[in-house]
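I'd like to ask some things about the structure below.
For this view, one protein chain was removed and the others were kept in their places.
Chain lettering (A, B and C) follows the sequence in which the chains are written, and residue indices restart at 1 in each chain.
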Amino acid sequence: MYDERFPGLRRRGFLAATSGAAALALVGCAGGTDDKADSASGTPKRGGRLRAAFAGGGASETLDPHLANLFADVARAKALFDKLADYGADLSAQPRLAEKWESNKTLDRWQVTLRQATFHDGKPVTAKDVLYSYRRIADPKQAFRAKASLEPVDLDASRATGERSIEFVLKRPTAEFPNVLAAFGAYIVPENATEFDDKPIGSGPFRFVSFAPGRSAVFRRNDDYWDGAPLLDEIEFVVANEESARVNALLGGQVEYAHELNPTTARAHESGGQIEIVRLRNSAMQAFCMKTDRAPFDDKRVREAFFLIADRQELVDGALSGAGEVGNDLFGKGYEYYAADLPQREQDLDKARALLKQAGAEKLKVTLDTSAVAAGFTEAAGIFRDQAAKAGVTIDVKMGSKDSYWSDILDNGTLCCYRSGAMPIEAHVSQRLLTDSTTNATKWQHKDFDALYQQAQSTRDKTERAAVYERMQRRLYAEGGFLIWGFADWIIGTGRTVRGVETKAPANTLDWARFDKVWLA
Amino acid sequence: MKRAPKGRGELRDLPPWRRTRQPAFRGTSFVARRLLLGAAQTVAVVLLVFALTEALPGDAAVALAGDQPDPARIAAIREAMDLDRPAYERLADWATGLLHGDFGTSLASGRPVTQYIADGFGPTLVLAALTLALLVPLGFGLGVLAARHEGRLVDRLVSSVTLAVYAVPEFALGVLLVTVLALKLAWLPPTAVGYGTDLLGHPAALVLPVLVLLSRPVCSLSRLVRAGMVDALASPYAAHAHRYGVPGARVRYAHALPNALAPAVQQLARTVDWLLCGVIVVEALFVIPGLGTVLLNAVAERDVPVVQGLAVVFGVLTVVLNLGADLVAHKLTPRAGVVA
Amino acid sequence: MTTLPGRQRRFVLGLAVVAVPLVLALLGPLFVGDPGPRATSFTLGGDHWLGTDFVGRDVWQQVLLGGRTVVVTALAATALAYLVAVPVALISALTRLRWLEELLMRPLDVLLAVPSLLLILLVASVLSPGAAGLALLVALVNVPDAARIVRAAAGEAAARPAVEALRMQGETWWRIAVGYVGRSALRTLAADAGIRLTGVLYLVSTAAFLGVGVTPDAADWAVMVDRNRTGLLVQPWAVVVPALLIVALTMGTNLLFDAALEKKGRRP
């Protein structure tokens, strides 16, 4: 949205959170390609070259899929490589290179069977490649992003049970193990591959042609792709960090696909007919994050008062320029296991004041940390400051550095702006809400809550599991530290000839930034 | 032309360049002193930039971790990057390497800094060279034009337009030009997306960036040239050349202009600073992968070796250009003791 | 060659051009009513005659509020720059001590080699200054150049016999420096100030573009131009009005300085 600052200055859309918390989401549901943007009118046509503009990482970019950090990295990795599984539109794991998976009774041993697929050099994808890839990611000397996601897997004990079958041994029962296979950055590379910038070999829908860090990457169709050869002859990823540049390039016909646009841009062009606007709903969770272990938020009445202070619609209209939906203080609207039955919270200043009074926190003064690190942050902070003033709470908005914001707010301060890209609700909980979570920004540390999580992970039956998730979410709804006020749309612009862009795919899901089903009319 | 020497000139028969009380400089020692100063400037720039980059909140590890600030992971990255060593040690290592022509390697990618610079240099050089190549004739042309018609419509027009454009920041002008020329009229490509370093192969894509880069320097330069030319044209020596039948154009360009040149040339060197600022904006706006982009990325990534390498390049560039400008200015105004 | 009417006309024109933004900036805040509820961002019409801005506030109110910071920051930065530059320049112009002159001027030369935007960017990220800090920073960046220019003008005056004559009269250093040398450099200073103010406004607004110094939703013309830029095609007024006001401010100031100086300069 409004963070079109200079390229490096603004944090160019980091894919957030572990497994892809960035914020977007084009979810294609379940690997499907049926729900096309703008109607998949006409018969798919082969051929052509598509140019896609992303915000990128400059000269430090790499094609090493395990180092993927930014949207551009992931889009490129996705074109060249595959994961064993990937997320569908509801963030449930869908099989990809894995044909199927089965667990033992205790949910701590999983048998994964690979489908028949080949790398670009013609060699088949084998269990050895999978184990090599996962071991590379988990290398203690390295700091690959997916390392944390693979933490449940005991890779030393896991082994290949056949050419295309692997037995994963887990450190503890993990009902959502397929989520691990779909984890952000857990791509499968050929055994012993270490160098990826020169001529990377993957099993993905496109083959490598050329790569200039920070500028462009050109890939060509892989006719032998196991999921069917892409329709495009060639795809070129170009880097344009300024949003206006991406829009201009799209308008000027220099690219056919522009990733991450502003809501205002979308509004300006939605009806113009020059370009197509694709909105990926429920992509980025927008929140204020209260540290529950310190005053004033160690009192749950104060937290509830803050829940009631927020006028969510005003925040969505102001900070997201209307491009989003209101939130209900729960992560993962529309995702698997989401507790959709809880009543939508509304602003109630009287009640908020009363709660604050009870808590002895009248004339409360709080510092709200924010930064231009993500779109809408500073706007949301300003708006919430004004809303809080009406409840007698004085909020002092403090701007922090964009480049170190996430690290700064992790342990410091009491109230901050927060956002997260799409990830399964399970991942959200495990990364942020357990006593030993690495990025527990709300300092939500409750043994009983941890126990609930363990219970869910040990529950084989899906319905029972869903019930446990609901209990956890009710607790968070009542007294959690995340004031989740909205979910932002992720906005993509495409040229008028582009067909087959999936519209229901929050960022980080399979069908977001997926080009093998896209074609040019 | 009726101009008696009792006009403005005679009262000021000491020309402006004679004003300093510095002794007229002696060639070599001047250059030596300038070089020494230049070296000191470069060192100071590097130290300053290093100190500032170090003082920035967070480091490369934190920047890399982004919104996934797992403390253990940050620590691991930090160790992998050698960031756990004291700052002065890293600076010393880097400086030692520099003496051997080694700019070090990037923290973020492990690639040599020289490659970053080499990659970014081309597009920036193309932009800067083109801009300068157009800036000089345009700036001088407009300045001379306005001076020739001092006080008349042309002068007022040039002066007002340059003033107005001067007040518009690059980003605003860029947005305006792109909207009008590229999007509405579709005369020019709106960005240089996808052209990579091969900018010269797509001259149309260069028009807008260069136009935006030119806008402010042209204004300041032409205003300076105008002022200098107005003075020079009103001077007794211009009147004298005229009096002796030297054609008007020759008086203007061969006799008056050299006197207006000296301050303008020095301004031109200062323009490098502007060009750099402008280049950052323009590169972002038009998607040109030059040094400005590299710099901003490096700052955001806390990629200290790259930032330092660029500081060296910019420092040296600034110093060399200023030195050159001073030498040219000295050549033009031999009497002025150019302050070394 | 007397064009007095023309010059006067320009003076009046300059005054008129500069008056609009100046009056708005200084008196605007007095006329701002209650902010009222926020509307959707970037809308036109309705109760908002200039539409709404990027967070749904009334643009007209923001325009009324937003001049003061720009004007005050720019003026303060310019004034500050001279506050440092003028004494440094005067001392180095008048001193007979070579080392003192070097001590004063050389560090400025070094500073001159640092790209100003880079400096602002880095320092601002380190210190995250407020409006006052930004003014200070912009002033700092402007000191070397201002000092050089004032130094050159003062040097000329300081080399004149009048200074020696004043010394023969036993005048104090202050009186010579301020009363004579400073006064003689005044014209150059004023001419430079016009240009410098423009440059400072440019830096302040570019700094805003970089997100430095002002809160991103501050009511500030420069910030408005930047932050509302995304809505240019939907809601142009939020950008165009403050941008025009800034341009009017700089242009008017320059016209005014030009006209005033010309008038003065023509006197024999």
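As a working rule, a contact is a pair of C-beta atoms (placed from the backbone, for glycine too) under 8 Å apart; a residue touches a chain by one contact, two chains touch by 3 or more.
The working rule: contacts and distances are computed from a predicted model.
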**Asked** Out of "Cytochrome c oxidase subunit 1", "Formate dehydrogenase subunit gamma", "Peptide ABC transporter ATPase" or "Hydrogenase subunit MbhD domain-containing protein", what name does the UniProt record list for the absent chain?
**Response** "Peptide ABC transporter ATPase"
**Complete:** Among the displayed chains, the hidden one touches B, C
**Request:** Taking the full complex into account, find the residue in B:G38, B:P236 or B:P289 that is in contact with the omitted chain.
**Result:** B:P236
**Request:** Would you mind spotting which of B:P86, B:G101, B:P137 or B:G245 touches the chain that isn't drawn?
**Result:** B:G245
**Request:** Spell out the interface residues on subunit B facing the chain that's missing from view.
**Result:** 2-7, 9-10, 13, 15, 17-18, 23-24, 235-241, 243-246, 250, 254-255, 258-259, 261-262, 332-335
**Request:** Over the whole complex, note the residues of subunit C touching the chain we left out.
**Result:** 1-2, 96, 160-162, 164-171, 179-180, 183-184, 268
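Operating definition for what follows: only the chains that are shown with their structure count from here on.
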**Request:** Select the category (line, ring, star, complete, other) that matches the graph of chains linked by touching.
**Result:** complete
**Message:** With centres defined as the mean C-alpha position, give me the subunit A-subunit C separation in Å.
**Reply:** 45
**Shared-contact residues (touching 2 or more other chains) in subunit C** = 121, 125, 209, 229, 233
**Residue list for subunit B, restricted to those that touch at least two other chains** = 56-57, 175, 280-281, 295, 299
**Complete:** Given the complex, residues on subunit C that touch subunit B span 1, 3, 6, 105-106, 109-110, 112-119, 121-123, 125-126, 145, 148, 152, 155-156, 158-159, 195, 198, 201-202, 205-206, 209, 225-226, 229, 232-233, 243, 246-247, 250-251, 254-255, 258, 268
**subunit C-touching residues of subunit B, taken from the complex the two chains share** = 11, 19-21, 37-38, 40-42, 44-45, 48-49, 52-53, 55-57, 151, 159-160, 163-164, 166-172, 175, 179, 216, 220, 223, 270, 273, 276-277, 280-281, 295, 299, 311, 314-315, 318-319, 322, 339
**Prompt:** Where on subunit A is subunit C touching in the complex?
**Reply:** 1-2, 4-6, 9, 243-244, 262, 264-265, 267-269, 314, 317-319, 321-322, 372, 378-379, 382-383, 386, 397, 399-403
